[in-house]
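Removed: one protein chain of the complex. Kept in place: all other protein chains.
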Amino acid sequence: MTVYILQRTLQSFVVLFVMSLIVFCGVNLIGDPIYMMISPESEPAEIERVIKEFGFDRPVLEQYWFFLKNVASGDFGRSFVQGIPALPLILERFPATIELAVFSLFISLVIALPLGVYAGLYPERKSSKIIMSGSILGFSMPTFWVGIMLIMLFAVKLDWLPSTGRGELGTFLGIESSLFTLNGLSHIFLPALNLALFKLSSVLRLTRAGTREVILQDYIKFARAKGLSHSRVINVHLLKNILIPVVTVIGLEFGSLVAFSTVTETVFAWPGAGKLIIDSVYNLDRPVIVAYLIIIVAFFVFLNLIVDILYSFLDPRVRIKGSSE
Amino acid sequence: MKPILEVENLKTYFFTKEGVVKAVDDISFHINPGEIVGLVGESGSGKTITGFSILGLIDSPGKIVSGNIKFKDLDLQKISAKQMQDIRGNRIAMIFQDPMMTLNPVLRIETQMIETIKAHNKTISQQDAYNTCRDALGLVGISSPDERMKAYPHQFSGGMRQRVSIAIALLNKPDLIIADEPTTALDVTIQGQVIFEMQKLCKESGTALLWVTHDLAVVAGITDRISVMYAGRIIEQGTTDKIINQPLHPYTQGLIKSVPSKNKKGEKLHQIDGMVPSMFSLPKGCAFEERCYLRSEQCKQEQPLETQYADGRFLRCLNIGKQT
Partner (left out) sequence: MTQNNKYELLAKIWSEFSENKIAVVALVCFSIILFVAVFASVISPTDPYDLATVTIMNSRLPPLEEDFSGNVYWLGTDGAGRDMLSAIFYGLRISLSVGVLSGIFALIVGAFFGISAAYFGGRYETLIMRIVDIQLSFPSILVALIILAAFGKGVEKTIFALVLVQWAYYARTARASALVESRKEYVDAARCLSLGNLRIMLNHILPNCIPPLIVVGTLQTAHAISLEATLSFLGLGLPQTEPSLGLLIGNGFEYVHTGDYWISIFPGIALLITIVSINLVGDQLRDMFNPRLKR
């Protein structure tokens, strides 16, 4: 067990190291590294000074070591655009992204669970077949285009909801979030719905498969034989059993929601970390790009590590089994 | 005495893609109050489906095609879904075959017991319901029931779980319990205990019992009457004494001969030749014809009808008259 955790942790560091190498190569060798530190419009003498100061005339390996040392100490340089250190700039944007991801997860559950249970209970009905074809469509639709369609319909045509930005913040239980104000909710609804569609199909299919499996179990028939009402059998006996695998999968895929929010944030001008990276790419704000990439990779590596370790506790077979079966 | 349950000409068919399966085909039997009746047959003979039919638990593609099921004065075919729900688990309870599968793995024992009471008694207080459940656990021989109420099914052994299902079946003091092979999945040592306890509890509360099993030896000791099923039909029924000691139908005779016992030590155990016919393509005549030592040309062509004999037993066989 300890060996397994150690192995996994070591592996995570290897991944982080490789990623830092890729990012370093991408940004520092292909682009001009000087402009990571200084604007290209500076005086030649100033540029000369910076090259000396940051050691860009030194060998590549030494530069990489220098880069690693800075990254390890959390120093990614200052944003060219905003003039403040890149790391806090990004961290400040994360709450908005997490808030969007959490709320869209909530929406996808609220929509997909009942539909999935329904399609699983009555697979022969026409309505179930429509739901399932709809899920293929939902699976195929590019997120950004659906976002644009949502804006056109609900913001431009019907003028029901705002289409850009984050609303007012409210505080509840010491957490500051736009979910706690009406204005905030009206702003988050469309982007969250957009992001939810991305996960909806997979949750729906999972729920349907689970329902079809559980409904055949003896304990469901026994619950009916006890004279329980239909709603009690479905809402307690069936649902509790399906929720376990569904919640596990959703937990595992929370990371992909965060990654995909980049797209939604751009469409809806949502001021999260994803929008920041896209803006930074436009503005060639290299310190922010580097910082974002390193942080997001670290976030994922950490998330995967935790999930793996938790899983190995739950399922002893994982520990024995090798890699990819 | 007026029977508590009367099943008349029940037919339950399954309409699958591969064809119609006549799982239960024209069976009739009755149970008197407080009586223990055995329903014996091989797996696939339709005995479990009979139990589910009584409780209205047949799911698509299955369907009760015709017949009457009368419980007390109610025609279970005609009453509403709500009335049926009120009877299930309340007036008629059922115990399933596999104790490992009948309890919901994610709910506490407590929850699964109390909901059974509350489903039929909306006004009972949580505390009263709890007490009833705890006492029921004690009754079926589970020690420290208060602790056990909080547990999940996986913390119980198979025998313990079956005791819990029995306790659940007893909770609302039903008039009839349908026990579907309640001891098959248990160790032999526990089997005896469970059988003994069930018998005792039913005698005490005056509950009638329909004991569904493939094991003739089990029912021989506890039942008042026995019905033997083969390929969806009851081929012989009568008092336990007559069925066990003077079986008339060749299939019943075969069943009784194949029960291992002391006096046949060293001998080869009897076995009935041949196989149960496929339920998808039952022969036109008697389903047992191919395996029967009394078979005649007539058996191939004609479906034997249920006929009553002088000693009160019912029989479906074309050749028994010739034998006696």
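Worth a mention:
A and B are the chain letters, set down in written order, and residue numbers restart from 1 in every chain.
Here, contacts are C-beta pairs under 8 Å (C-beta built on N, C-alpha and C of every residue); 3 or more make two chains touch, one makes a residue touch a chain.
This structure is a prediction, so every number in the text was calculated from the model and none was measured.
The chain we do not see here touches A in the full complex. The hidden chain makes contact, of the residues A:L6, A:I22, A:V60 or A:L216, with A:I22. Of A:I5, A:L68, A:V81 or A:I148, it is A:I148 that touches the chain left out of the display.
In the full complex, chain A makes contact with the omitted chain through residues 11, 15, 19, 22-23, 25-27, 30-31, 136-137, 139-145, 148-149, 151-152, 155-157, 163, 255-256, 259-260, 262-263, 266-267, 277-278, 281-282, 289, 292-293, 296-297, 300, 304, 322-324.
Keep this in mind: only the chains that are shown with their structure count from here on.
Within the complex, the chain B residues that touch chain A are 52, 55, 57, 60, 85-90, 93-94, 96, 98, 101-107, 111, 115-116, 119-120, 165, 168.
On the side of chain A, the complex with chain B involves touching residues 124, 217-219, 221-229, 232, 236-237, 240-241, 244.
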